[in-house]
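Pasting in a structure now, in structure tokens, and then I'll have a few things to ask.
Removed from the display is one protein chain of the complex; every other protein chain stays in position.
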Amino acid sequence: MVKIGVVGGTGYTGVELLRLLVSHERVEIVAMTSRAESGRRVDELFPNLRGHCDLAFTEPDVGELAACDVVFFATPHNVAMNLVPELLAAGTRVIDLSADYRLRDAALWSRWYGEPHASPECLAEAVYGLPEVNRAAIAGARLVACPGCYPTSVQLGLIPLLARQLVDPGHLIASAASGVSGAGRQAKIDNLLSEVSDSFKAYGVAGHRHLPEIEQGLADVAGQAVSVTFVPHLLPMIRGIHATLFARLLAEPGDLQALYESWYADEPFVDVLPAGVFPQTRTVRGANRCQIAVTVPQDRDTVVVMSTIDNLVKGASGQAVQNMNIMLDLPETMGLQQVGLLP
Amino acid sequence: MVKIGVVGGTGYTGVELLRLLVSHERVEIVAMTSRAESGRRVDELFPNLRGHCDLAFTEPDVGELAACDVVFFATPHNVAMNLVPELLAAGTRVIDLSADYRLRDAALWSRWYGEPHASPECLAEAVYGLPEVNRAAIAGARLVACPGCYPTSVQLGLIPLLARQLVDPGHLIASAASGVSGAGRQAKIDNLLSEVSDSFKAYGVAGHRHLPEIEQGLADVAGQAVSVTFVPHLLPMIRGIHATLFARLLAEPGDLQALYESWYADEPFVDVLPAGVFPQTRTVRGANRCQIAVTVPQDRDTVVVMSTIDNLVKGASGQAVQNMNIMLDLPETMGLQQVGLLP
Amino acid sequence: MVKIGVVGGTGYTGVELLRLLVSHERVEIVAMTSRAESGRRVDELFPNLRGHCDLAFTEPDVGELAACDVVFFATPHNVAMNLVPELLAAGTRVIDLSADYRLRDAALWSRWYGEPHASPECLAEAVYGLPEVNRAAIAGARLVACPGCYPTSVQLGLIPLLARQLVDPGHLIASAASGVSGAGRQAKIDNLLSEVSDSFKAYGVAGHRHLPEIEQGLADVAGQAVSVTFVPHLLPMIRGIHATLFARLLAEPGDLQALYESWYADEPFVDVLPAGVFPQTRTVRGANRCQIAVTVPQDRDTVVVMSTIDNLVKGASGQAVQNMNIMLDLPETMGLQQVGLLP
Partner (left out) sequence: MVKIGVVGGTGYTGVELLRLLVSHERVEIVAMTSRAESGRRVDELFPNLRGHCDLAFTEPDVGELAACDVVFFATPHNVAMNLVPELLAAGTRVIDLSADYRLRDAALWSRWYGEPHASPECLAEAVYGLPEVNRAAIAGARLVACPGCYPTSVQLGLIPLLARQLVDPGHLIASAASGVSGAGRQAKIDNLLSEVSDSFKAYGVAGHRHLPEIEQGLADVAGQAVSVTFVPHLLPMIRGIHATLFARLLAEPGDLQALYESWYADEPFVDVLPAGVFPQTRTVRGANRCQIAVTVPQDRDTVVVMSTIDNLVKGASGQAVQNMNIMLDLPETMGLQQVGLLP
């Protein structure tokens, strides 16, 4: 069994990672750290895990983590980048769910996160963990930076259009909406049920930290700079991201439905819906899956793509496990075949 | 007291109209019709009205309605257009909350609604009931067509930009989201709580009936044809519309915040939020109010406007009462000063 | 105009009190205090109040408050009891929405709240502000203790049965459920949307602080000690309390429907529903109203009463305004005629 450590397992990506890993037939969680909850049983905090997980949280200890084969960071940014160099040096492979290694440019990272990067020397080595783009590199990586939730849905939705140079890369629009679990398990008035239930709003309009990540990834695919107007919104529900993407066609695009279907034909976790069917977040709830639809309303010159994921699965912990499978040369779908919970 | 008739009061715009009218000091509801619920007390169907409304539903009867000063149609489309000519002939003024008289072009109407218009001769007379645009015409109108919910939020959000020729009118984007009450009070599996709660999806992407209405209204303001890519979405909640609007700036726009504030300075029901504050649907819940924010993310060339209303109030019944006040030369805000219900 | 001060207006009962008071024709809010938000405009925190309230929060100042005719405390417990003696001495009347003066017995209060009572000398003077029981005393009171939300719904539901000695007072059962707004506007993980949405649970089963208040009030009505098994639950929604009450009949009760209807016939804010109709929290949302149904399932010997309120209105701020109207000899319904917001 592959020995797994999880740093920061008290948040929503942490408990979701546990949900997936405790059912994975080839791994064993040996360390589960949390400074705040050290000593407490994991299933006391998350009673859905009773009977599935006997661990207690421990203080983070680099020695203990370095004894693992793979360590996941399910932490806020600014934790992984302080510990990763030591773990890599010890031969432990790292899958970081936080933002620390998503941007290749340390200066850009600092501008958006408001502090210097603690281990810029690792940025060149870090592989951006979007398997649909970087599968080969992930396989050999020591350090994988899992994409953010919005960037996963936005990139998977726009990649075929940009790779084929079909749309204006300078005026892309991403109007996306996320369930509140994306905001994490932190005591903030803004995320109380009484504040965000039964309501809808945009936020981070001036500039959300996922913007440079989206633009970096799409520029790679487009082979040129891209500009995205990215407006995230908060949905009155727990899980799910829906990205509605708009792009100006540069020419008659041909059969976009066929393009999308063939582009993702071999991807186990990207599901292009039949023409005329639009995705709903509920059909991917709990599943490691991105469902996509593409259409050109009124046959005008603007293409609309809709892309949905469960932000905690394909947008975080499921994608992390997918990366782990690739890194360990296991079947990519192992432990990730859950059917979405509908209704 | 002004005598009021309401046709089709069993839907959500109907009960909302009653909520507003029973507190209005200058009107008296004398007829409340419903073929399906004839004979049943209104407050039996809607127990929130107990103690506020003693009426029972009656069979629709043109004679009885013609005895009213003002008749509201809170019906699906294809009802008002069959009765309005007779009511107008009888001297009764009509406020139609349905779609029957929103489009000036009968052929366009037929294309979107799939049937001939029953009273095309009234289309020229009908005034589009968006007071912020047509106040003077509404005052003298015999027939007012209340705007749709999406068109209200989208038009109020884009009008200053188009009137001032600041943006490309050929590539406007409206990504809007509505609570489920917009779908009406009809027995459909698609609108069950188990189907639409805890989920989010786009719908009507190929072409929603509010599209031609939006384009007609914006073209009037722009003084030229406009093209809108309009994608509505369904929110897992009851009330509220949030429109996120994107437009390409044609030139350096100057101070957009100041433009919006001055444009709507005298409007009692349009509230431009301070710079940096974005609207939430919850702050207009139950109120006849549109809250708007405008910003240019990252100082690029795309302007983003956010516009929120309660779809049942400023998007339907509140706006209908606002129109009534204007038609009757009453203070425009009479009976419409409710504070939004927060939280 | 009556001069009003509000202490602690940053919580949900505070904003609800403002929603009601800004529309009240006979009062003027002159002071709105909050230590944390001092200097900030009220409508910046609560944008639903834009255009309705020009006040800014100020530091609590006893002198300023003492200049008011009536001061409301919309604070957590342990605030009012420190300031009330001084205000009373200055001739200001006080309506306390917190728990500080609800229990007559200071020792009992201390046992449940875990600290000594700061002004036990005021307890004898404080009038329990349930108008349906204490109207006359409220009219002359200097200090009114508004009932808790659960106690309001539970007492109004059980009073006729106990007053008529129809049920066993020693084995009453109250299974009640509240929206999350009852937990207040405080940064707690437990009340995040991601924690309490899409779920239901009991809490405070071992002993909730509303239990002694319920038993005190019901004992007064019953003329003997009562014992209530009280289990509150948390609903995945914002507003509303539904109490389901069970009591063992001591004898053939006669026509309970008639009893309830006659008992509350003159009460403006208690609405006994017709036989066979059961209350829903949504029909009292935003309204100062308690809707009640009574039935004996299967004609056995257990009576079931269902009682619903909006916890922020009849369960808190609406009832506070009702008390104020009584104290000021205004019509009891002034400013409280809002129709519930349905749907």
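By letter and in written order, the chains are A, B and C; residue numbering begins at 1 in each of them.
Methods note: a contact is a pair of C-beta atoms (placed from the backbone, for glycine too) under 8 Å apart; a residue touches a chain by one contact, two chains touch by 3 or more.
What you see is a predicted model; the values in this text were computed from it and never measured.
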Per the touch definition above, residue among C:G11, C:P47, C:G182 or C:G240 touching the missing chain: C:G240
Consider the whole complex, including the chain that is not shown, and state which of C:A124, C:A206 or C:A265 touches that chain. C:A206
With respect to the chain omitted from the figure, which of B:V6, B:V180 or B:M306 is a touching residue? B:V180
Where the missing chain touches chain B, by residue: 12, 179-181, 183, 185-189, 191-198, 236-238
Touch residues of chain C, complete complex, unshown partner: 171, 173, 175, 177, 194-195, 197-203, 205-207, 211, 227, 229-231, 233, 235-240, 242, 244, 246, 248, 276, 278-282, 285, 295, 297-298, 300-302, 304, 306, 308, 343
Need a quick check: the contact residues on chain A for the chain that isn't drawn. 12, 15, 19, 22-23, 44, 46-52, 181, 185, 198, 238-239, 271, 273-274, 277, 279-280, 282-287, 291, 337-343
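What we mean here is this: only the chains that are shown with their structure count from here on.
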Most heavily contacting pair of chains is A-B
List the interface residue numbers of chain B and of chain C, divide the shared ones by all numbers used, and answer same when the ratio is over half, different when under half. same
Closest chain to the protein CA centroid? B
How many Å are there between the centre of chain A and the centre of chain B, using C-alpha atoms for each centre? 39
Chain centre separation in whole Å, for chain C relative to chain B (CA means): 36
Can you list the residues of chain B that touch 2 or more other chains? 198, 238-239, 279-280, 282, 285, 343
